[in-house]
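With one protein chain held back, the other chains of the complex are shown just where they sit.
Which chain is which? They are A, B and C, in the order written, and residues in each are numbered from 1.
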Amino acid sequence: MSTAVIRYIDKPHPVTGVTNAKLGTWCFLASEVMLFGALFSAYVLLRTGVSEWPHGSQFLNVPLATLNTLILITSSVTMVMSWASLMLKQFGKYRLYLAITILLALAFLVVKGFEYGHKFEHHHFPSTNTFYAIYFTLTGLHGLHVIGGVVVNAYFLFFGKRMWETHPEQFAGRIECAGLYWHFVDLVWIFLFPVLYLL
Amino acid sequence: MNPASKFYGWGLPVDISTHGPEIDRLIHVLHVFMFLLFAGWFVFLVLALVRFRKRPGHAAVYKEQHFKTPTYVEVGVALFEIVLLFAFSIPLFYRIRNIPFPQQDALQVRVVAEQFAWNFHYPGSDGIFGQTKPSLMSPSNPVGLDRNSPNAADDITTINQLHVPVNRPVSVELASKDVIHSFAIPVLRVKQDVIPGTPSRVWFQAKQTGNFEIACAQLCGLGHYRMRGFIMIKTEDEYNNWLAKMTPVKPAPPAPAVTQGAT
Amino acid sequence: MDHGSKEHIERQVKVYISVFAALAFLTVVTVAVSYLKLPFAAGVAVALFIALIKGSLVAAFFMHLLTEKQIIFSILAVTALFFAFLLLLPAITSAEVMSYVS
Partner (left out) sequence: MKEHSSHSHSASLPFWRKYIFSLDHKVIGVQYAVTGLLFLLFGFTLIMLIRWQLAYPGQPLPVIGHLFSEKMMVGGIMLPEFYNQLGAMHGTIMVFLGVVPLAVGGFGNYLVPLQIGAPDMAFPKLNMMSYWVYFMGGLIMLASFFLPEGAAQSGWTSYPPLANLASSGQTFWLLGMVFLITSSLLGSVNFIVTIAQLRADGLSFFRLPFFVWAQFITSFLLLLAFPPLEAAGVLQLMDRLAGTSFFMPSGLVVAGEQLAVSGGGNPVLWQHLFWFLAHPEVYVLILPAMGIVAEILACNTRKPIYGYRSMVYSVVAIGFLSFVVWAHHMFLTGMGTKMSGFFQITTMMISVPSVIILTALALSLWGGSIRFNTPMLFAIAFLPMFGIGGLTGLPLGLAASDVHLHDTYYVIGHFHYVVAPGTIFALFAGVYHWFPKVTGRKMSEVLGKIHFFFSLIFINGVFMPMFLMGLAGVSRRLYDPTQYAHAGSTQPLNVFVSICAWLLALAQIPFVLNFFGSLIFGKKVDRNPWEATTLEWAAPSPPPHGNFDEVPAVYRGPYEYSVPGQARDFWPQHMAKEN
């Protein structure tokens, strides 16, 4: 049954030059752009629709968010380093970088948790006003994406070895795709940070 | 109370507004166009089906045939659409949206829609609306009029009954208390969504007296189907009499509800 | 296909480190600028401009967009176009408000 093989799982397509997984990941990211784009657009619409809008830094903790930005940027670097290590056939280093990425992601979530906790202590909830509503929705949705990234990366960290041994090329492709997703999560934050905290 | 049903039938209801004939003309032109296009096209379809049915001695033609006529028809349709757009619809919609006369010549009325009634608020003889506040809204004061505010003393409110003079422009400001409604008067070719938080405006001028229906055109809840109001188009004298009768002498109890505005 | 070669990757790693430094620097800059209390429009412009640079760096280097294939660009171009359509939405609504006010 040679016909049953799905092509271009590990090798790129000769014309498009990409593997199935990579094309699929980019399509998925395109839809994510539209998801966050719609929310961003909703934010602009709500904000321009009222005369008064609080300055983010009055209500939100800018130093903590700056820290979180740095954490996420660092995790993006470790993610890409983890992929680069795979390309250099250094599986140990790959694991180390991936583990650091996951830890940084968790650190991001912990910091975010502190921020949320602080808000709740002061009785600031999504229902307080439109500013908090959009803040909690956007950061919450972004947080869910971070959690999703942690799950995916943890899966590759703990269950990746066998596939690396049998299908190294396909595995490196998957890490690249996981990386694309992770960088996208970072990219979203890069925009959320100034929009919510600094403007 | 029931408006004479001779105004309504299968198809466009009678039109009694000044801007309505233009809308009707557009609708008629469109339907004639649609009918002609469809009929021509349908004849072609039937012809093709009969002529090219499978039968002994007949075979399909592989070679792609180049037809000129469909291209002309398509270009014609596109041109006609351009005409419709720029000669009819866009300018007409512009006239409908923008009041084509000085604001002060028109009768000003506010409509405050709620589940499931139309409340009408007239500025009274001074022509200026008193203040309204959501906090004052109650069954006896459906628009939340603050009778103590300046200019409010002579304001008139009614429920489900809109009284307007004939042959005079009416400018209606629309607001909603709760959900989205749509203010529709079929005989006046008036329809405008009433969106809470976003006031909107619509105008009309009636050419004929009589009692007609106001409908809600946007699903607004369980009572959507009975959110019926009435527009009473009167002669100028009748209208002035009504106005005089309704105007509170002193800070008066709110206007009596003529129809039951079930909430 | 030299993208997979050892030398290429090792060179890339150096690039990643520089990009990281740039990102960290720009983060500090954007926070610093926010303390300057610029006029609102200028503040928005500067903050979004910096974010755009940072985003481009991430996309170009970490996501390898610099050396990506045509098909990916096509998909992203379509997405960018529709994203622009999405931004029509607030534009329309503010136009509505205008038309009512006037």
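To be clear about the criterion, a residue touches a chain if its C-beta (ideal position, glycine included) is under 8 Å from a C-beta of that chain, and two chains touch if they have at least 3 such contacts.
Given the structure is predicted, the values throughout are model-derived calculations rather than measurements.
Asker: According to the contact rule at the top, which chains on display are touched by the left-out chain?
Answerer: A, B, C
Asker: Quick one: which of B:111, B:152, B:172 or B:216 touches the chain that's been left out?
Answerer: Here the residue in touch with the unshown chain is B:216.
Asker: Give the residue, chosen from A:88, A:103, A:133 or A:154, that touches the chain omitted from the document.
Answerer: A:133
Asker: Under the stated touch rule, tell me which residues of chain A contact the chain that is not displayed.
Answerer: On the side of chain A, residues 1-9, 13, 16, 20, 23-24, 27-28, 30-32, 34-39, 42, 45-46, 49-50, 125-130, 133-134, 136-137, 141, 162-163, 166-167 touch the unshown chain.
Asker: Could you please point out the chain B residues that touch the chain left off the display?
Answerer: 2-3, 5, 7-13, 22-23, 26-27, 30-31, 33-34, 37-38, 41-42, 44-45, 48-49, 52-55, 58-65, 67, 70, 73-74, 77-78, 81-82, 84-85, 88-90, 92-94, 96-98, 114-115, 134-135, 137-139, 144, 177-180, 182, 184, 186-187, 189-193, 195-198, 200-201, 213, 215-226, 228, 263
Asker: Applying the definition given at the start, please give the residues of chain C touching the unseen chain.
Answerer: That gives, for chain C, the contact residues 71, 78-79, 81-82, 85-86, 88-89, 92-93, 95-96, 98-100.
Assume only the chains that are shown with their structure count from here on.
Asker: Between chain A and chain C, what's the gap in Å when you average each chain's C-alpha atoms?
Answerer: Comparing mean C-alpha positions, chain C is 15 Å from chain A.
Asker: Where does chain A touch two or more other chains at once, residue-wise?
Answerer: None at all.
Asker: Taking the complex as given, what residues does chain A use to touch chain C?
Answerer: 16-18, 22-23, 26-27, 30, 33-34, 37-38, 41-42, 44-45, 48-49, 57, 62, 66, 69-70, 73-74, 76-77, 79-81, 84, 87-88, 176, 179-180, 183-184, 186-187, 190-191, 193-195, 197-199
Asker: Can you tell me which positions in chain C touch chain A when the two form their complex?
Answerer: So the residues of chain C in touch with chain A come to 4, 6, 9-10, 12-13, 16-17, 19-20, 23-24, 27-28, 30-31, 34, 43-44, 47-48, 50-51, 54-55, 58-59, 61-64, 69-72, 75-76, 78-79, 82-83, 86-87, 89-90, 93-94, 97.
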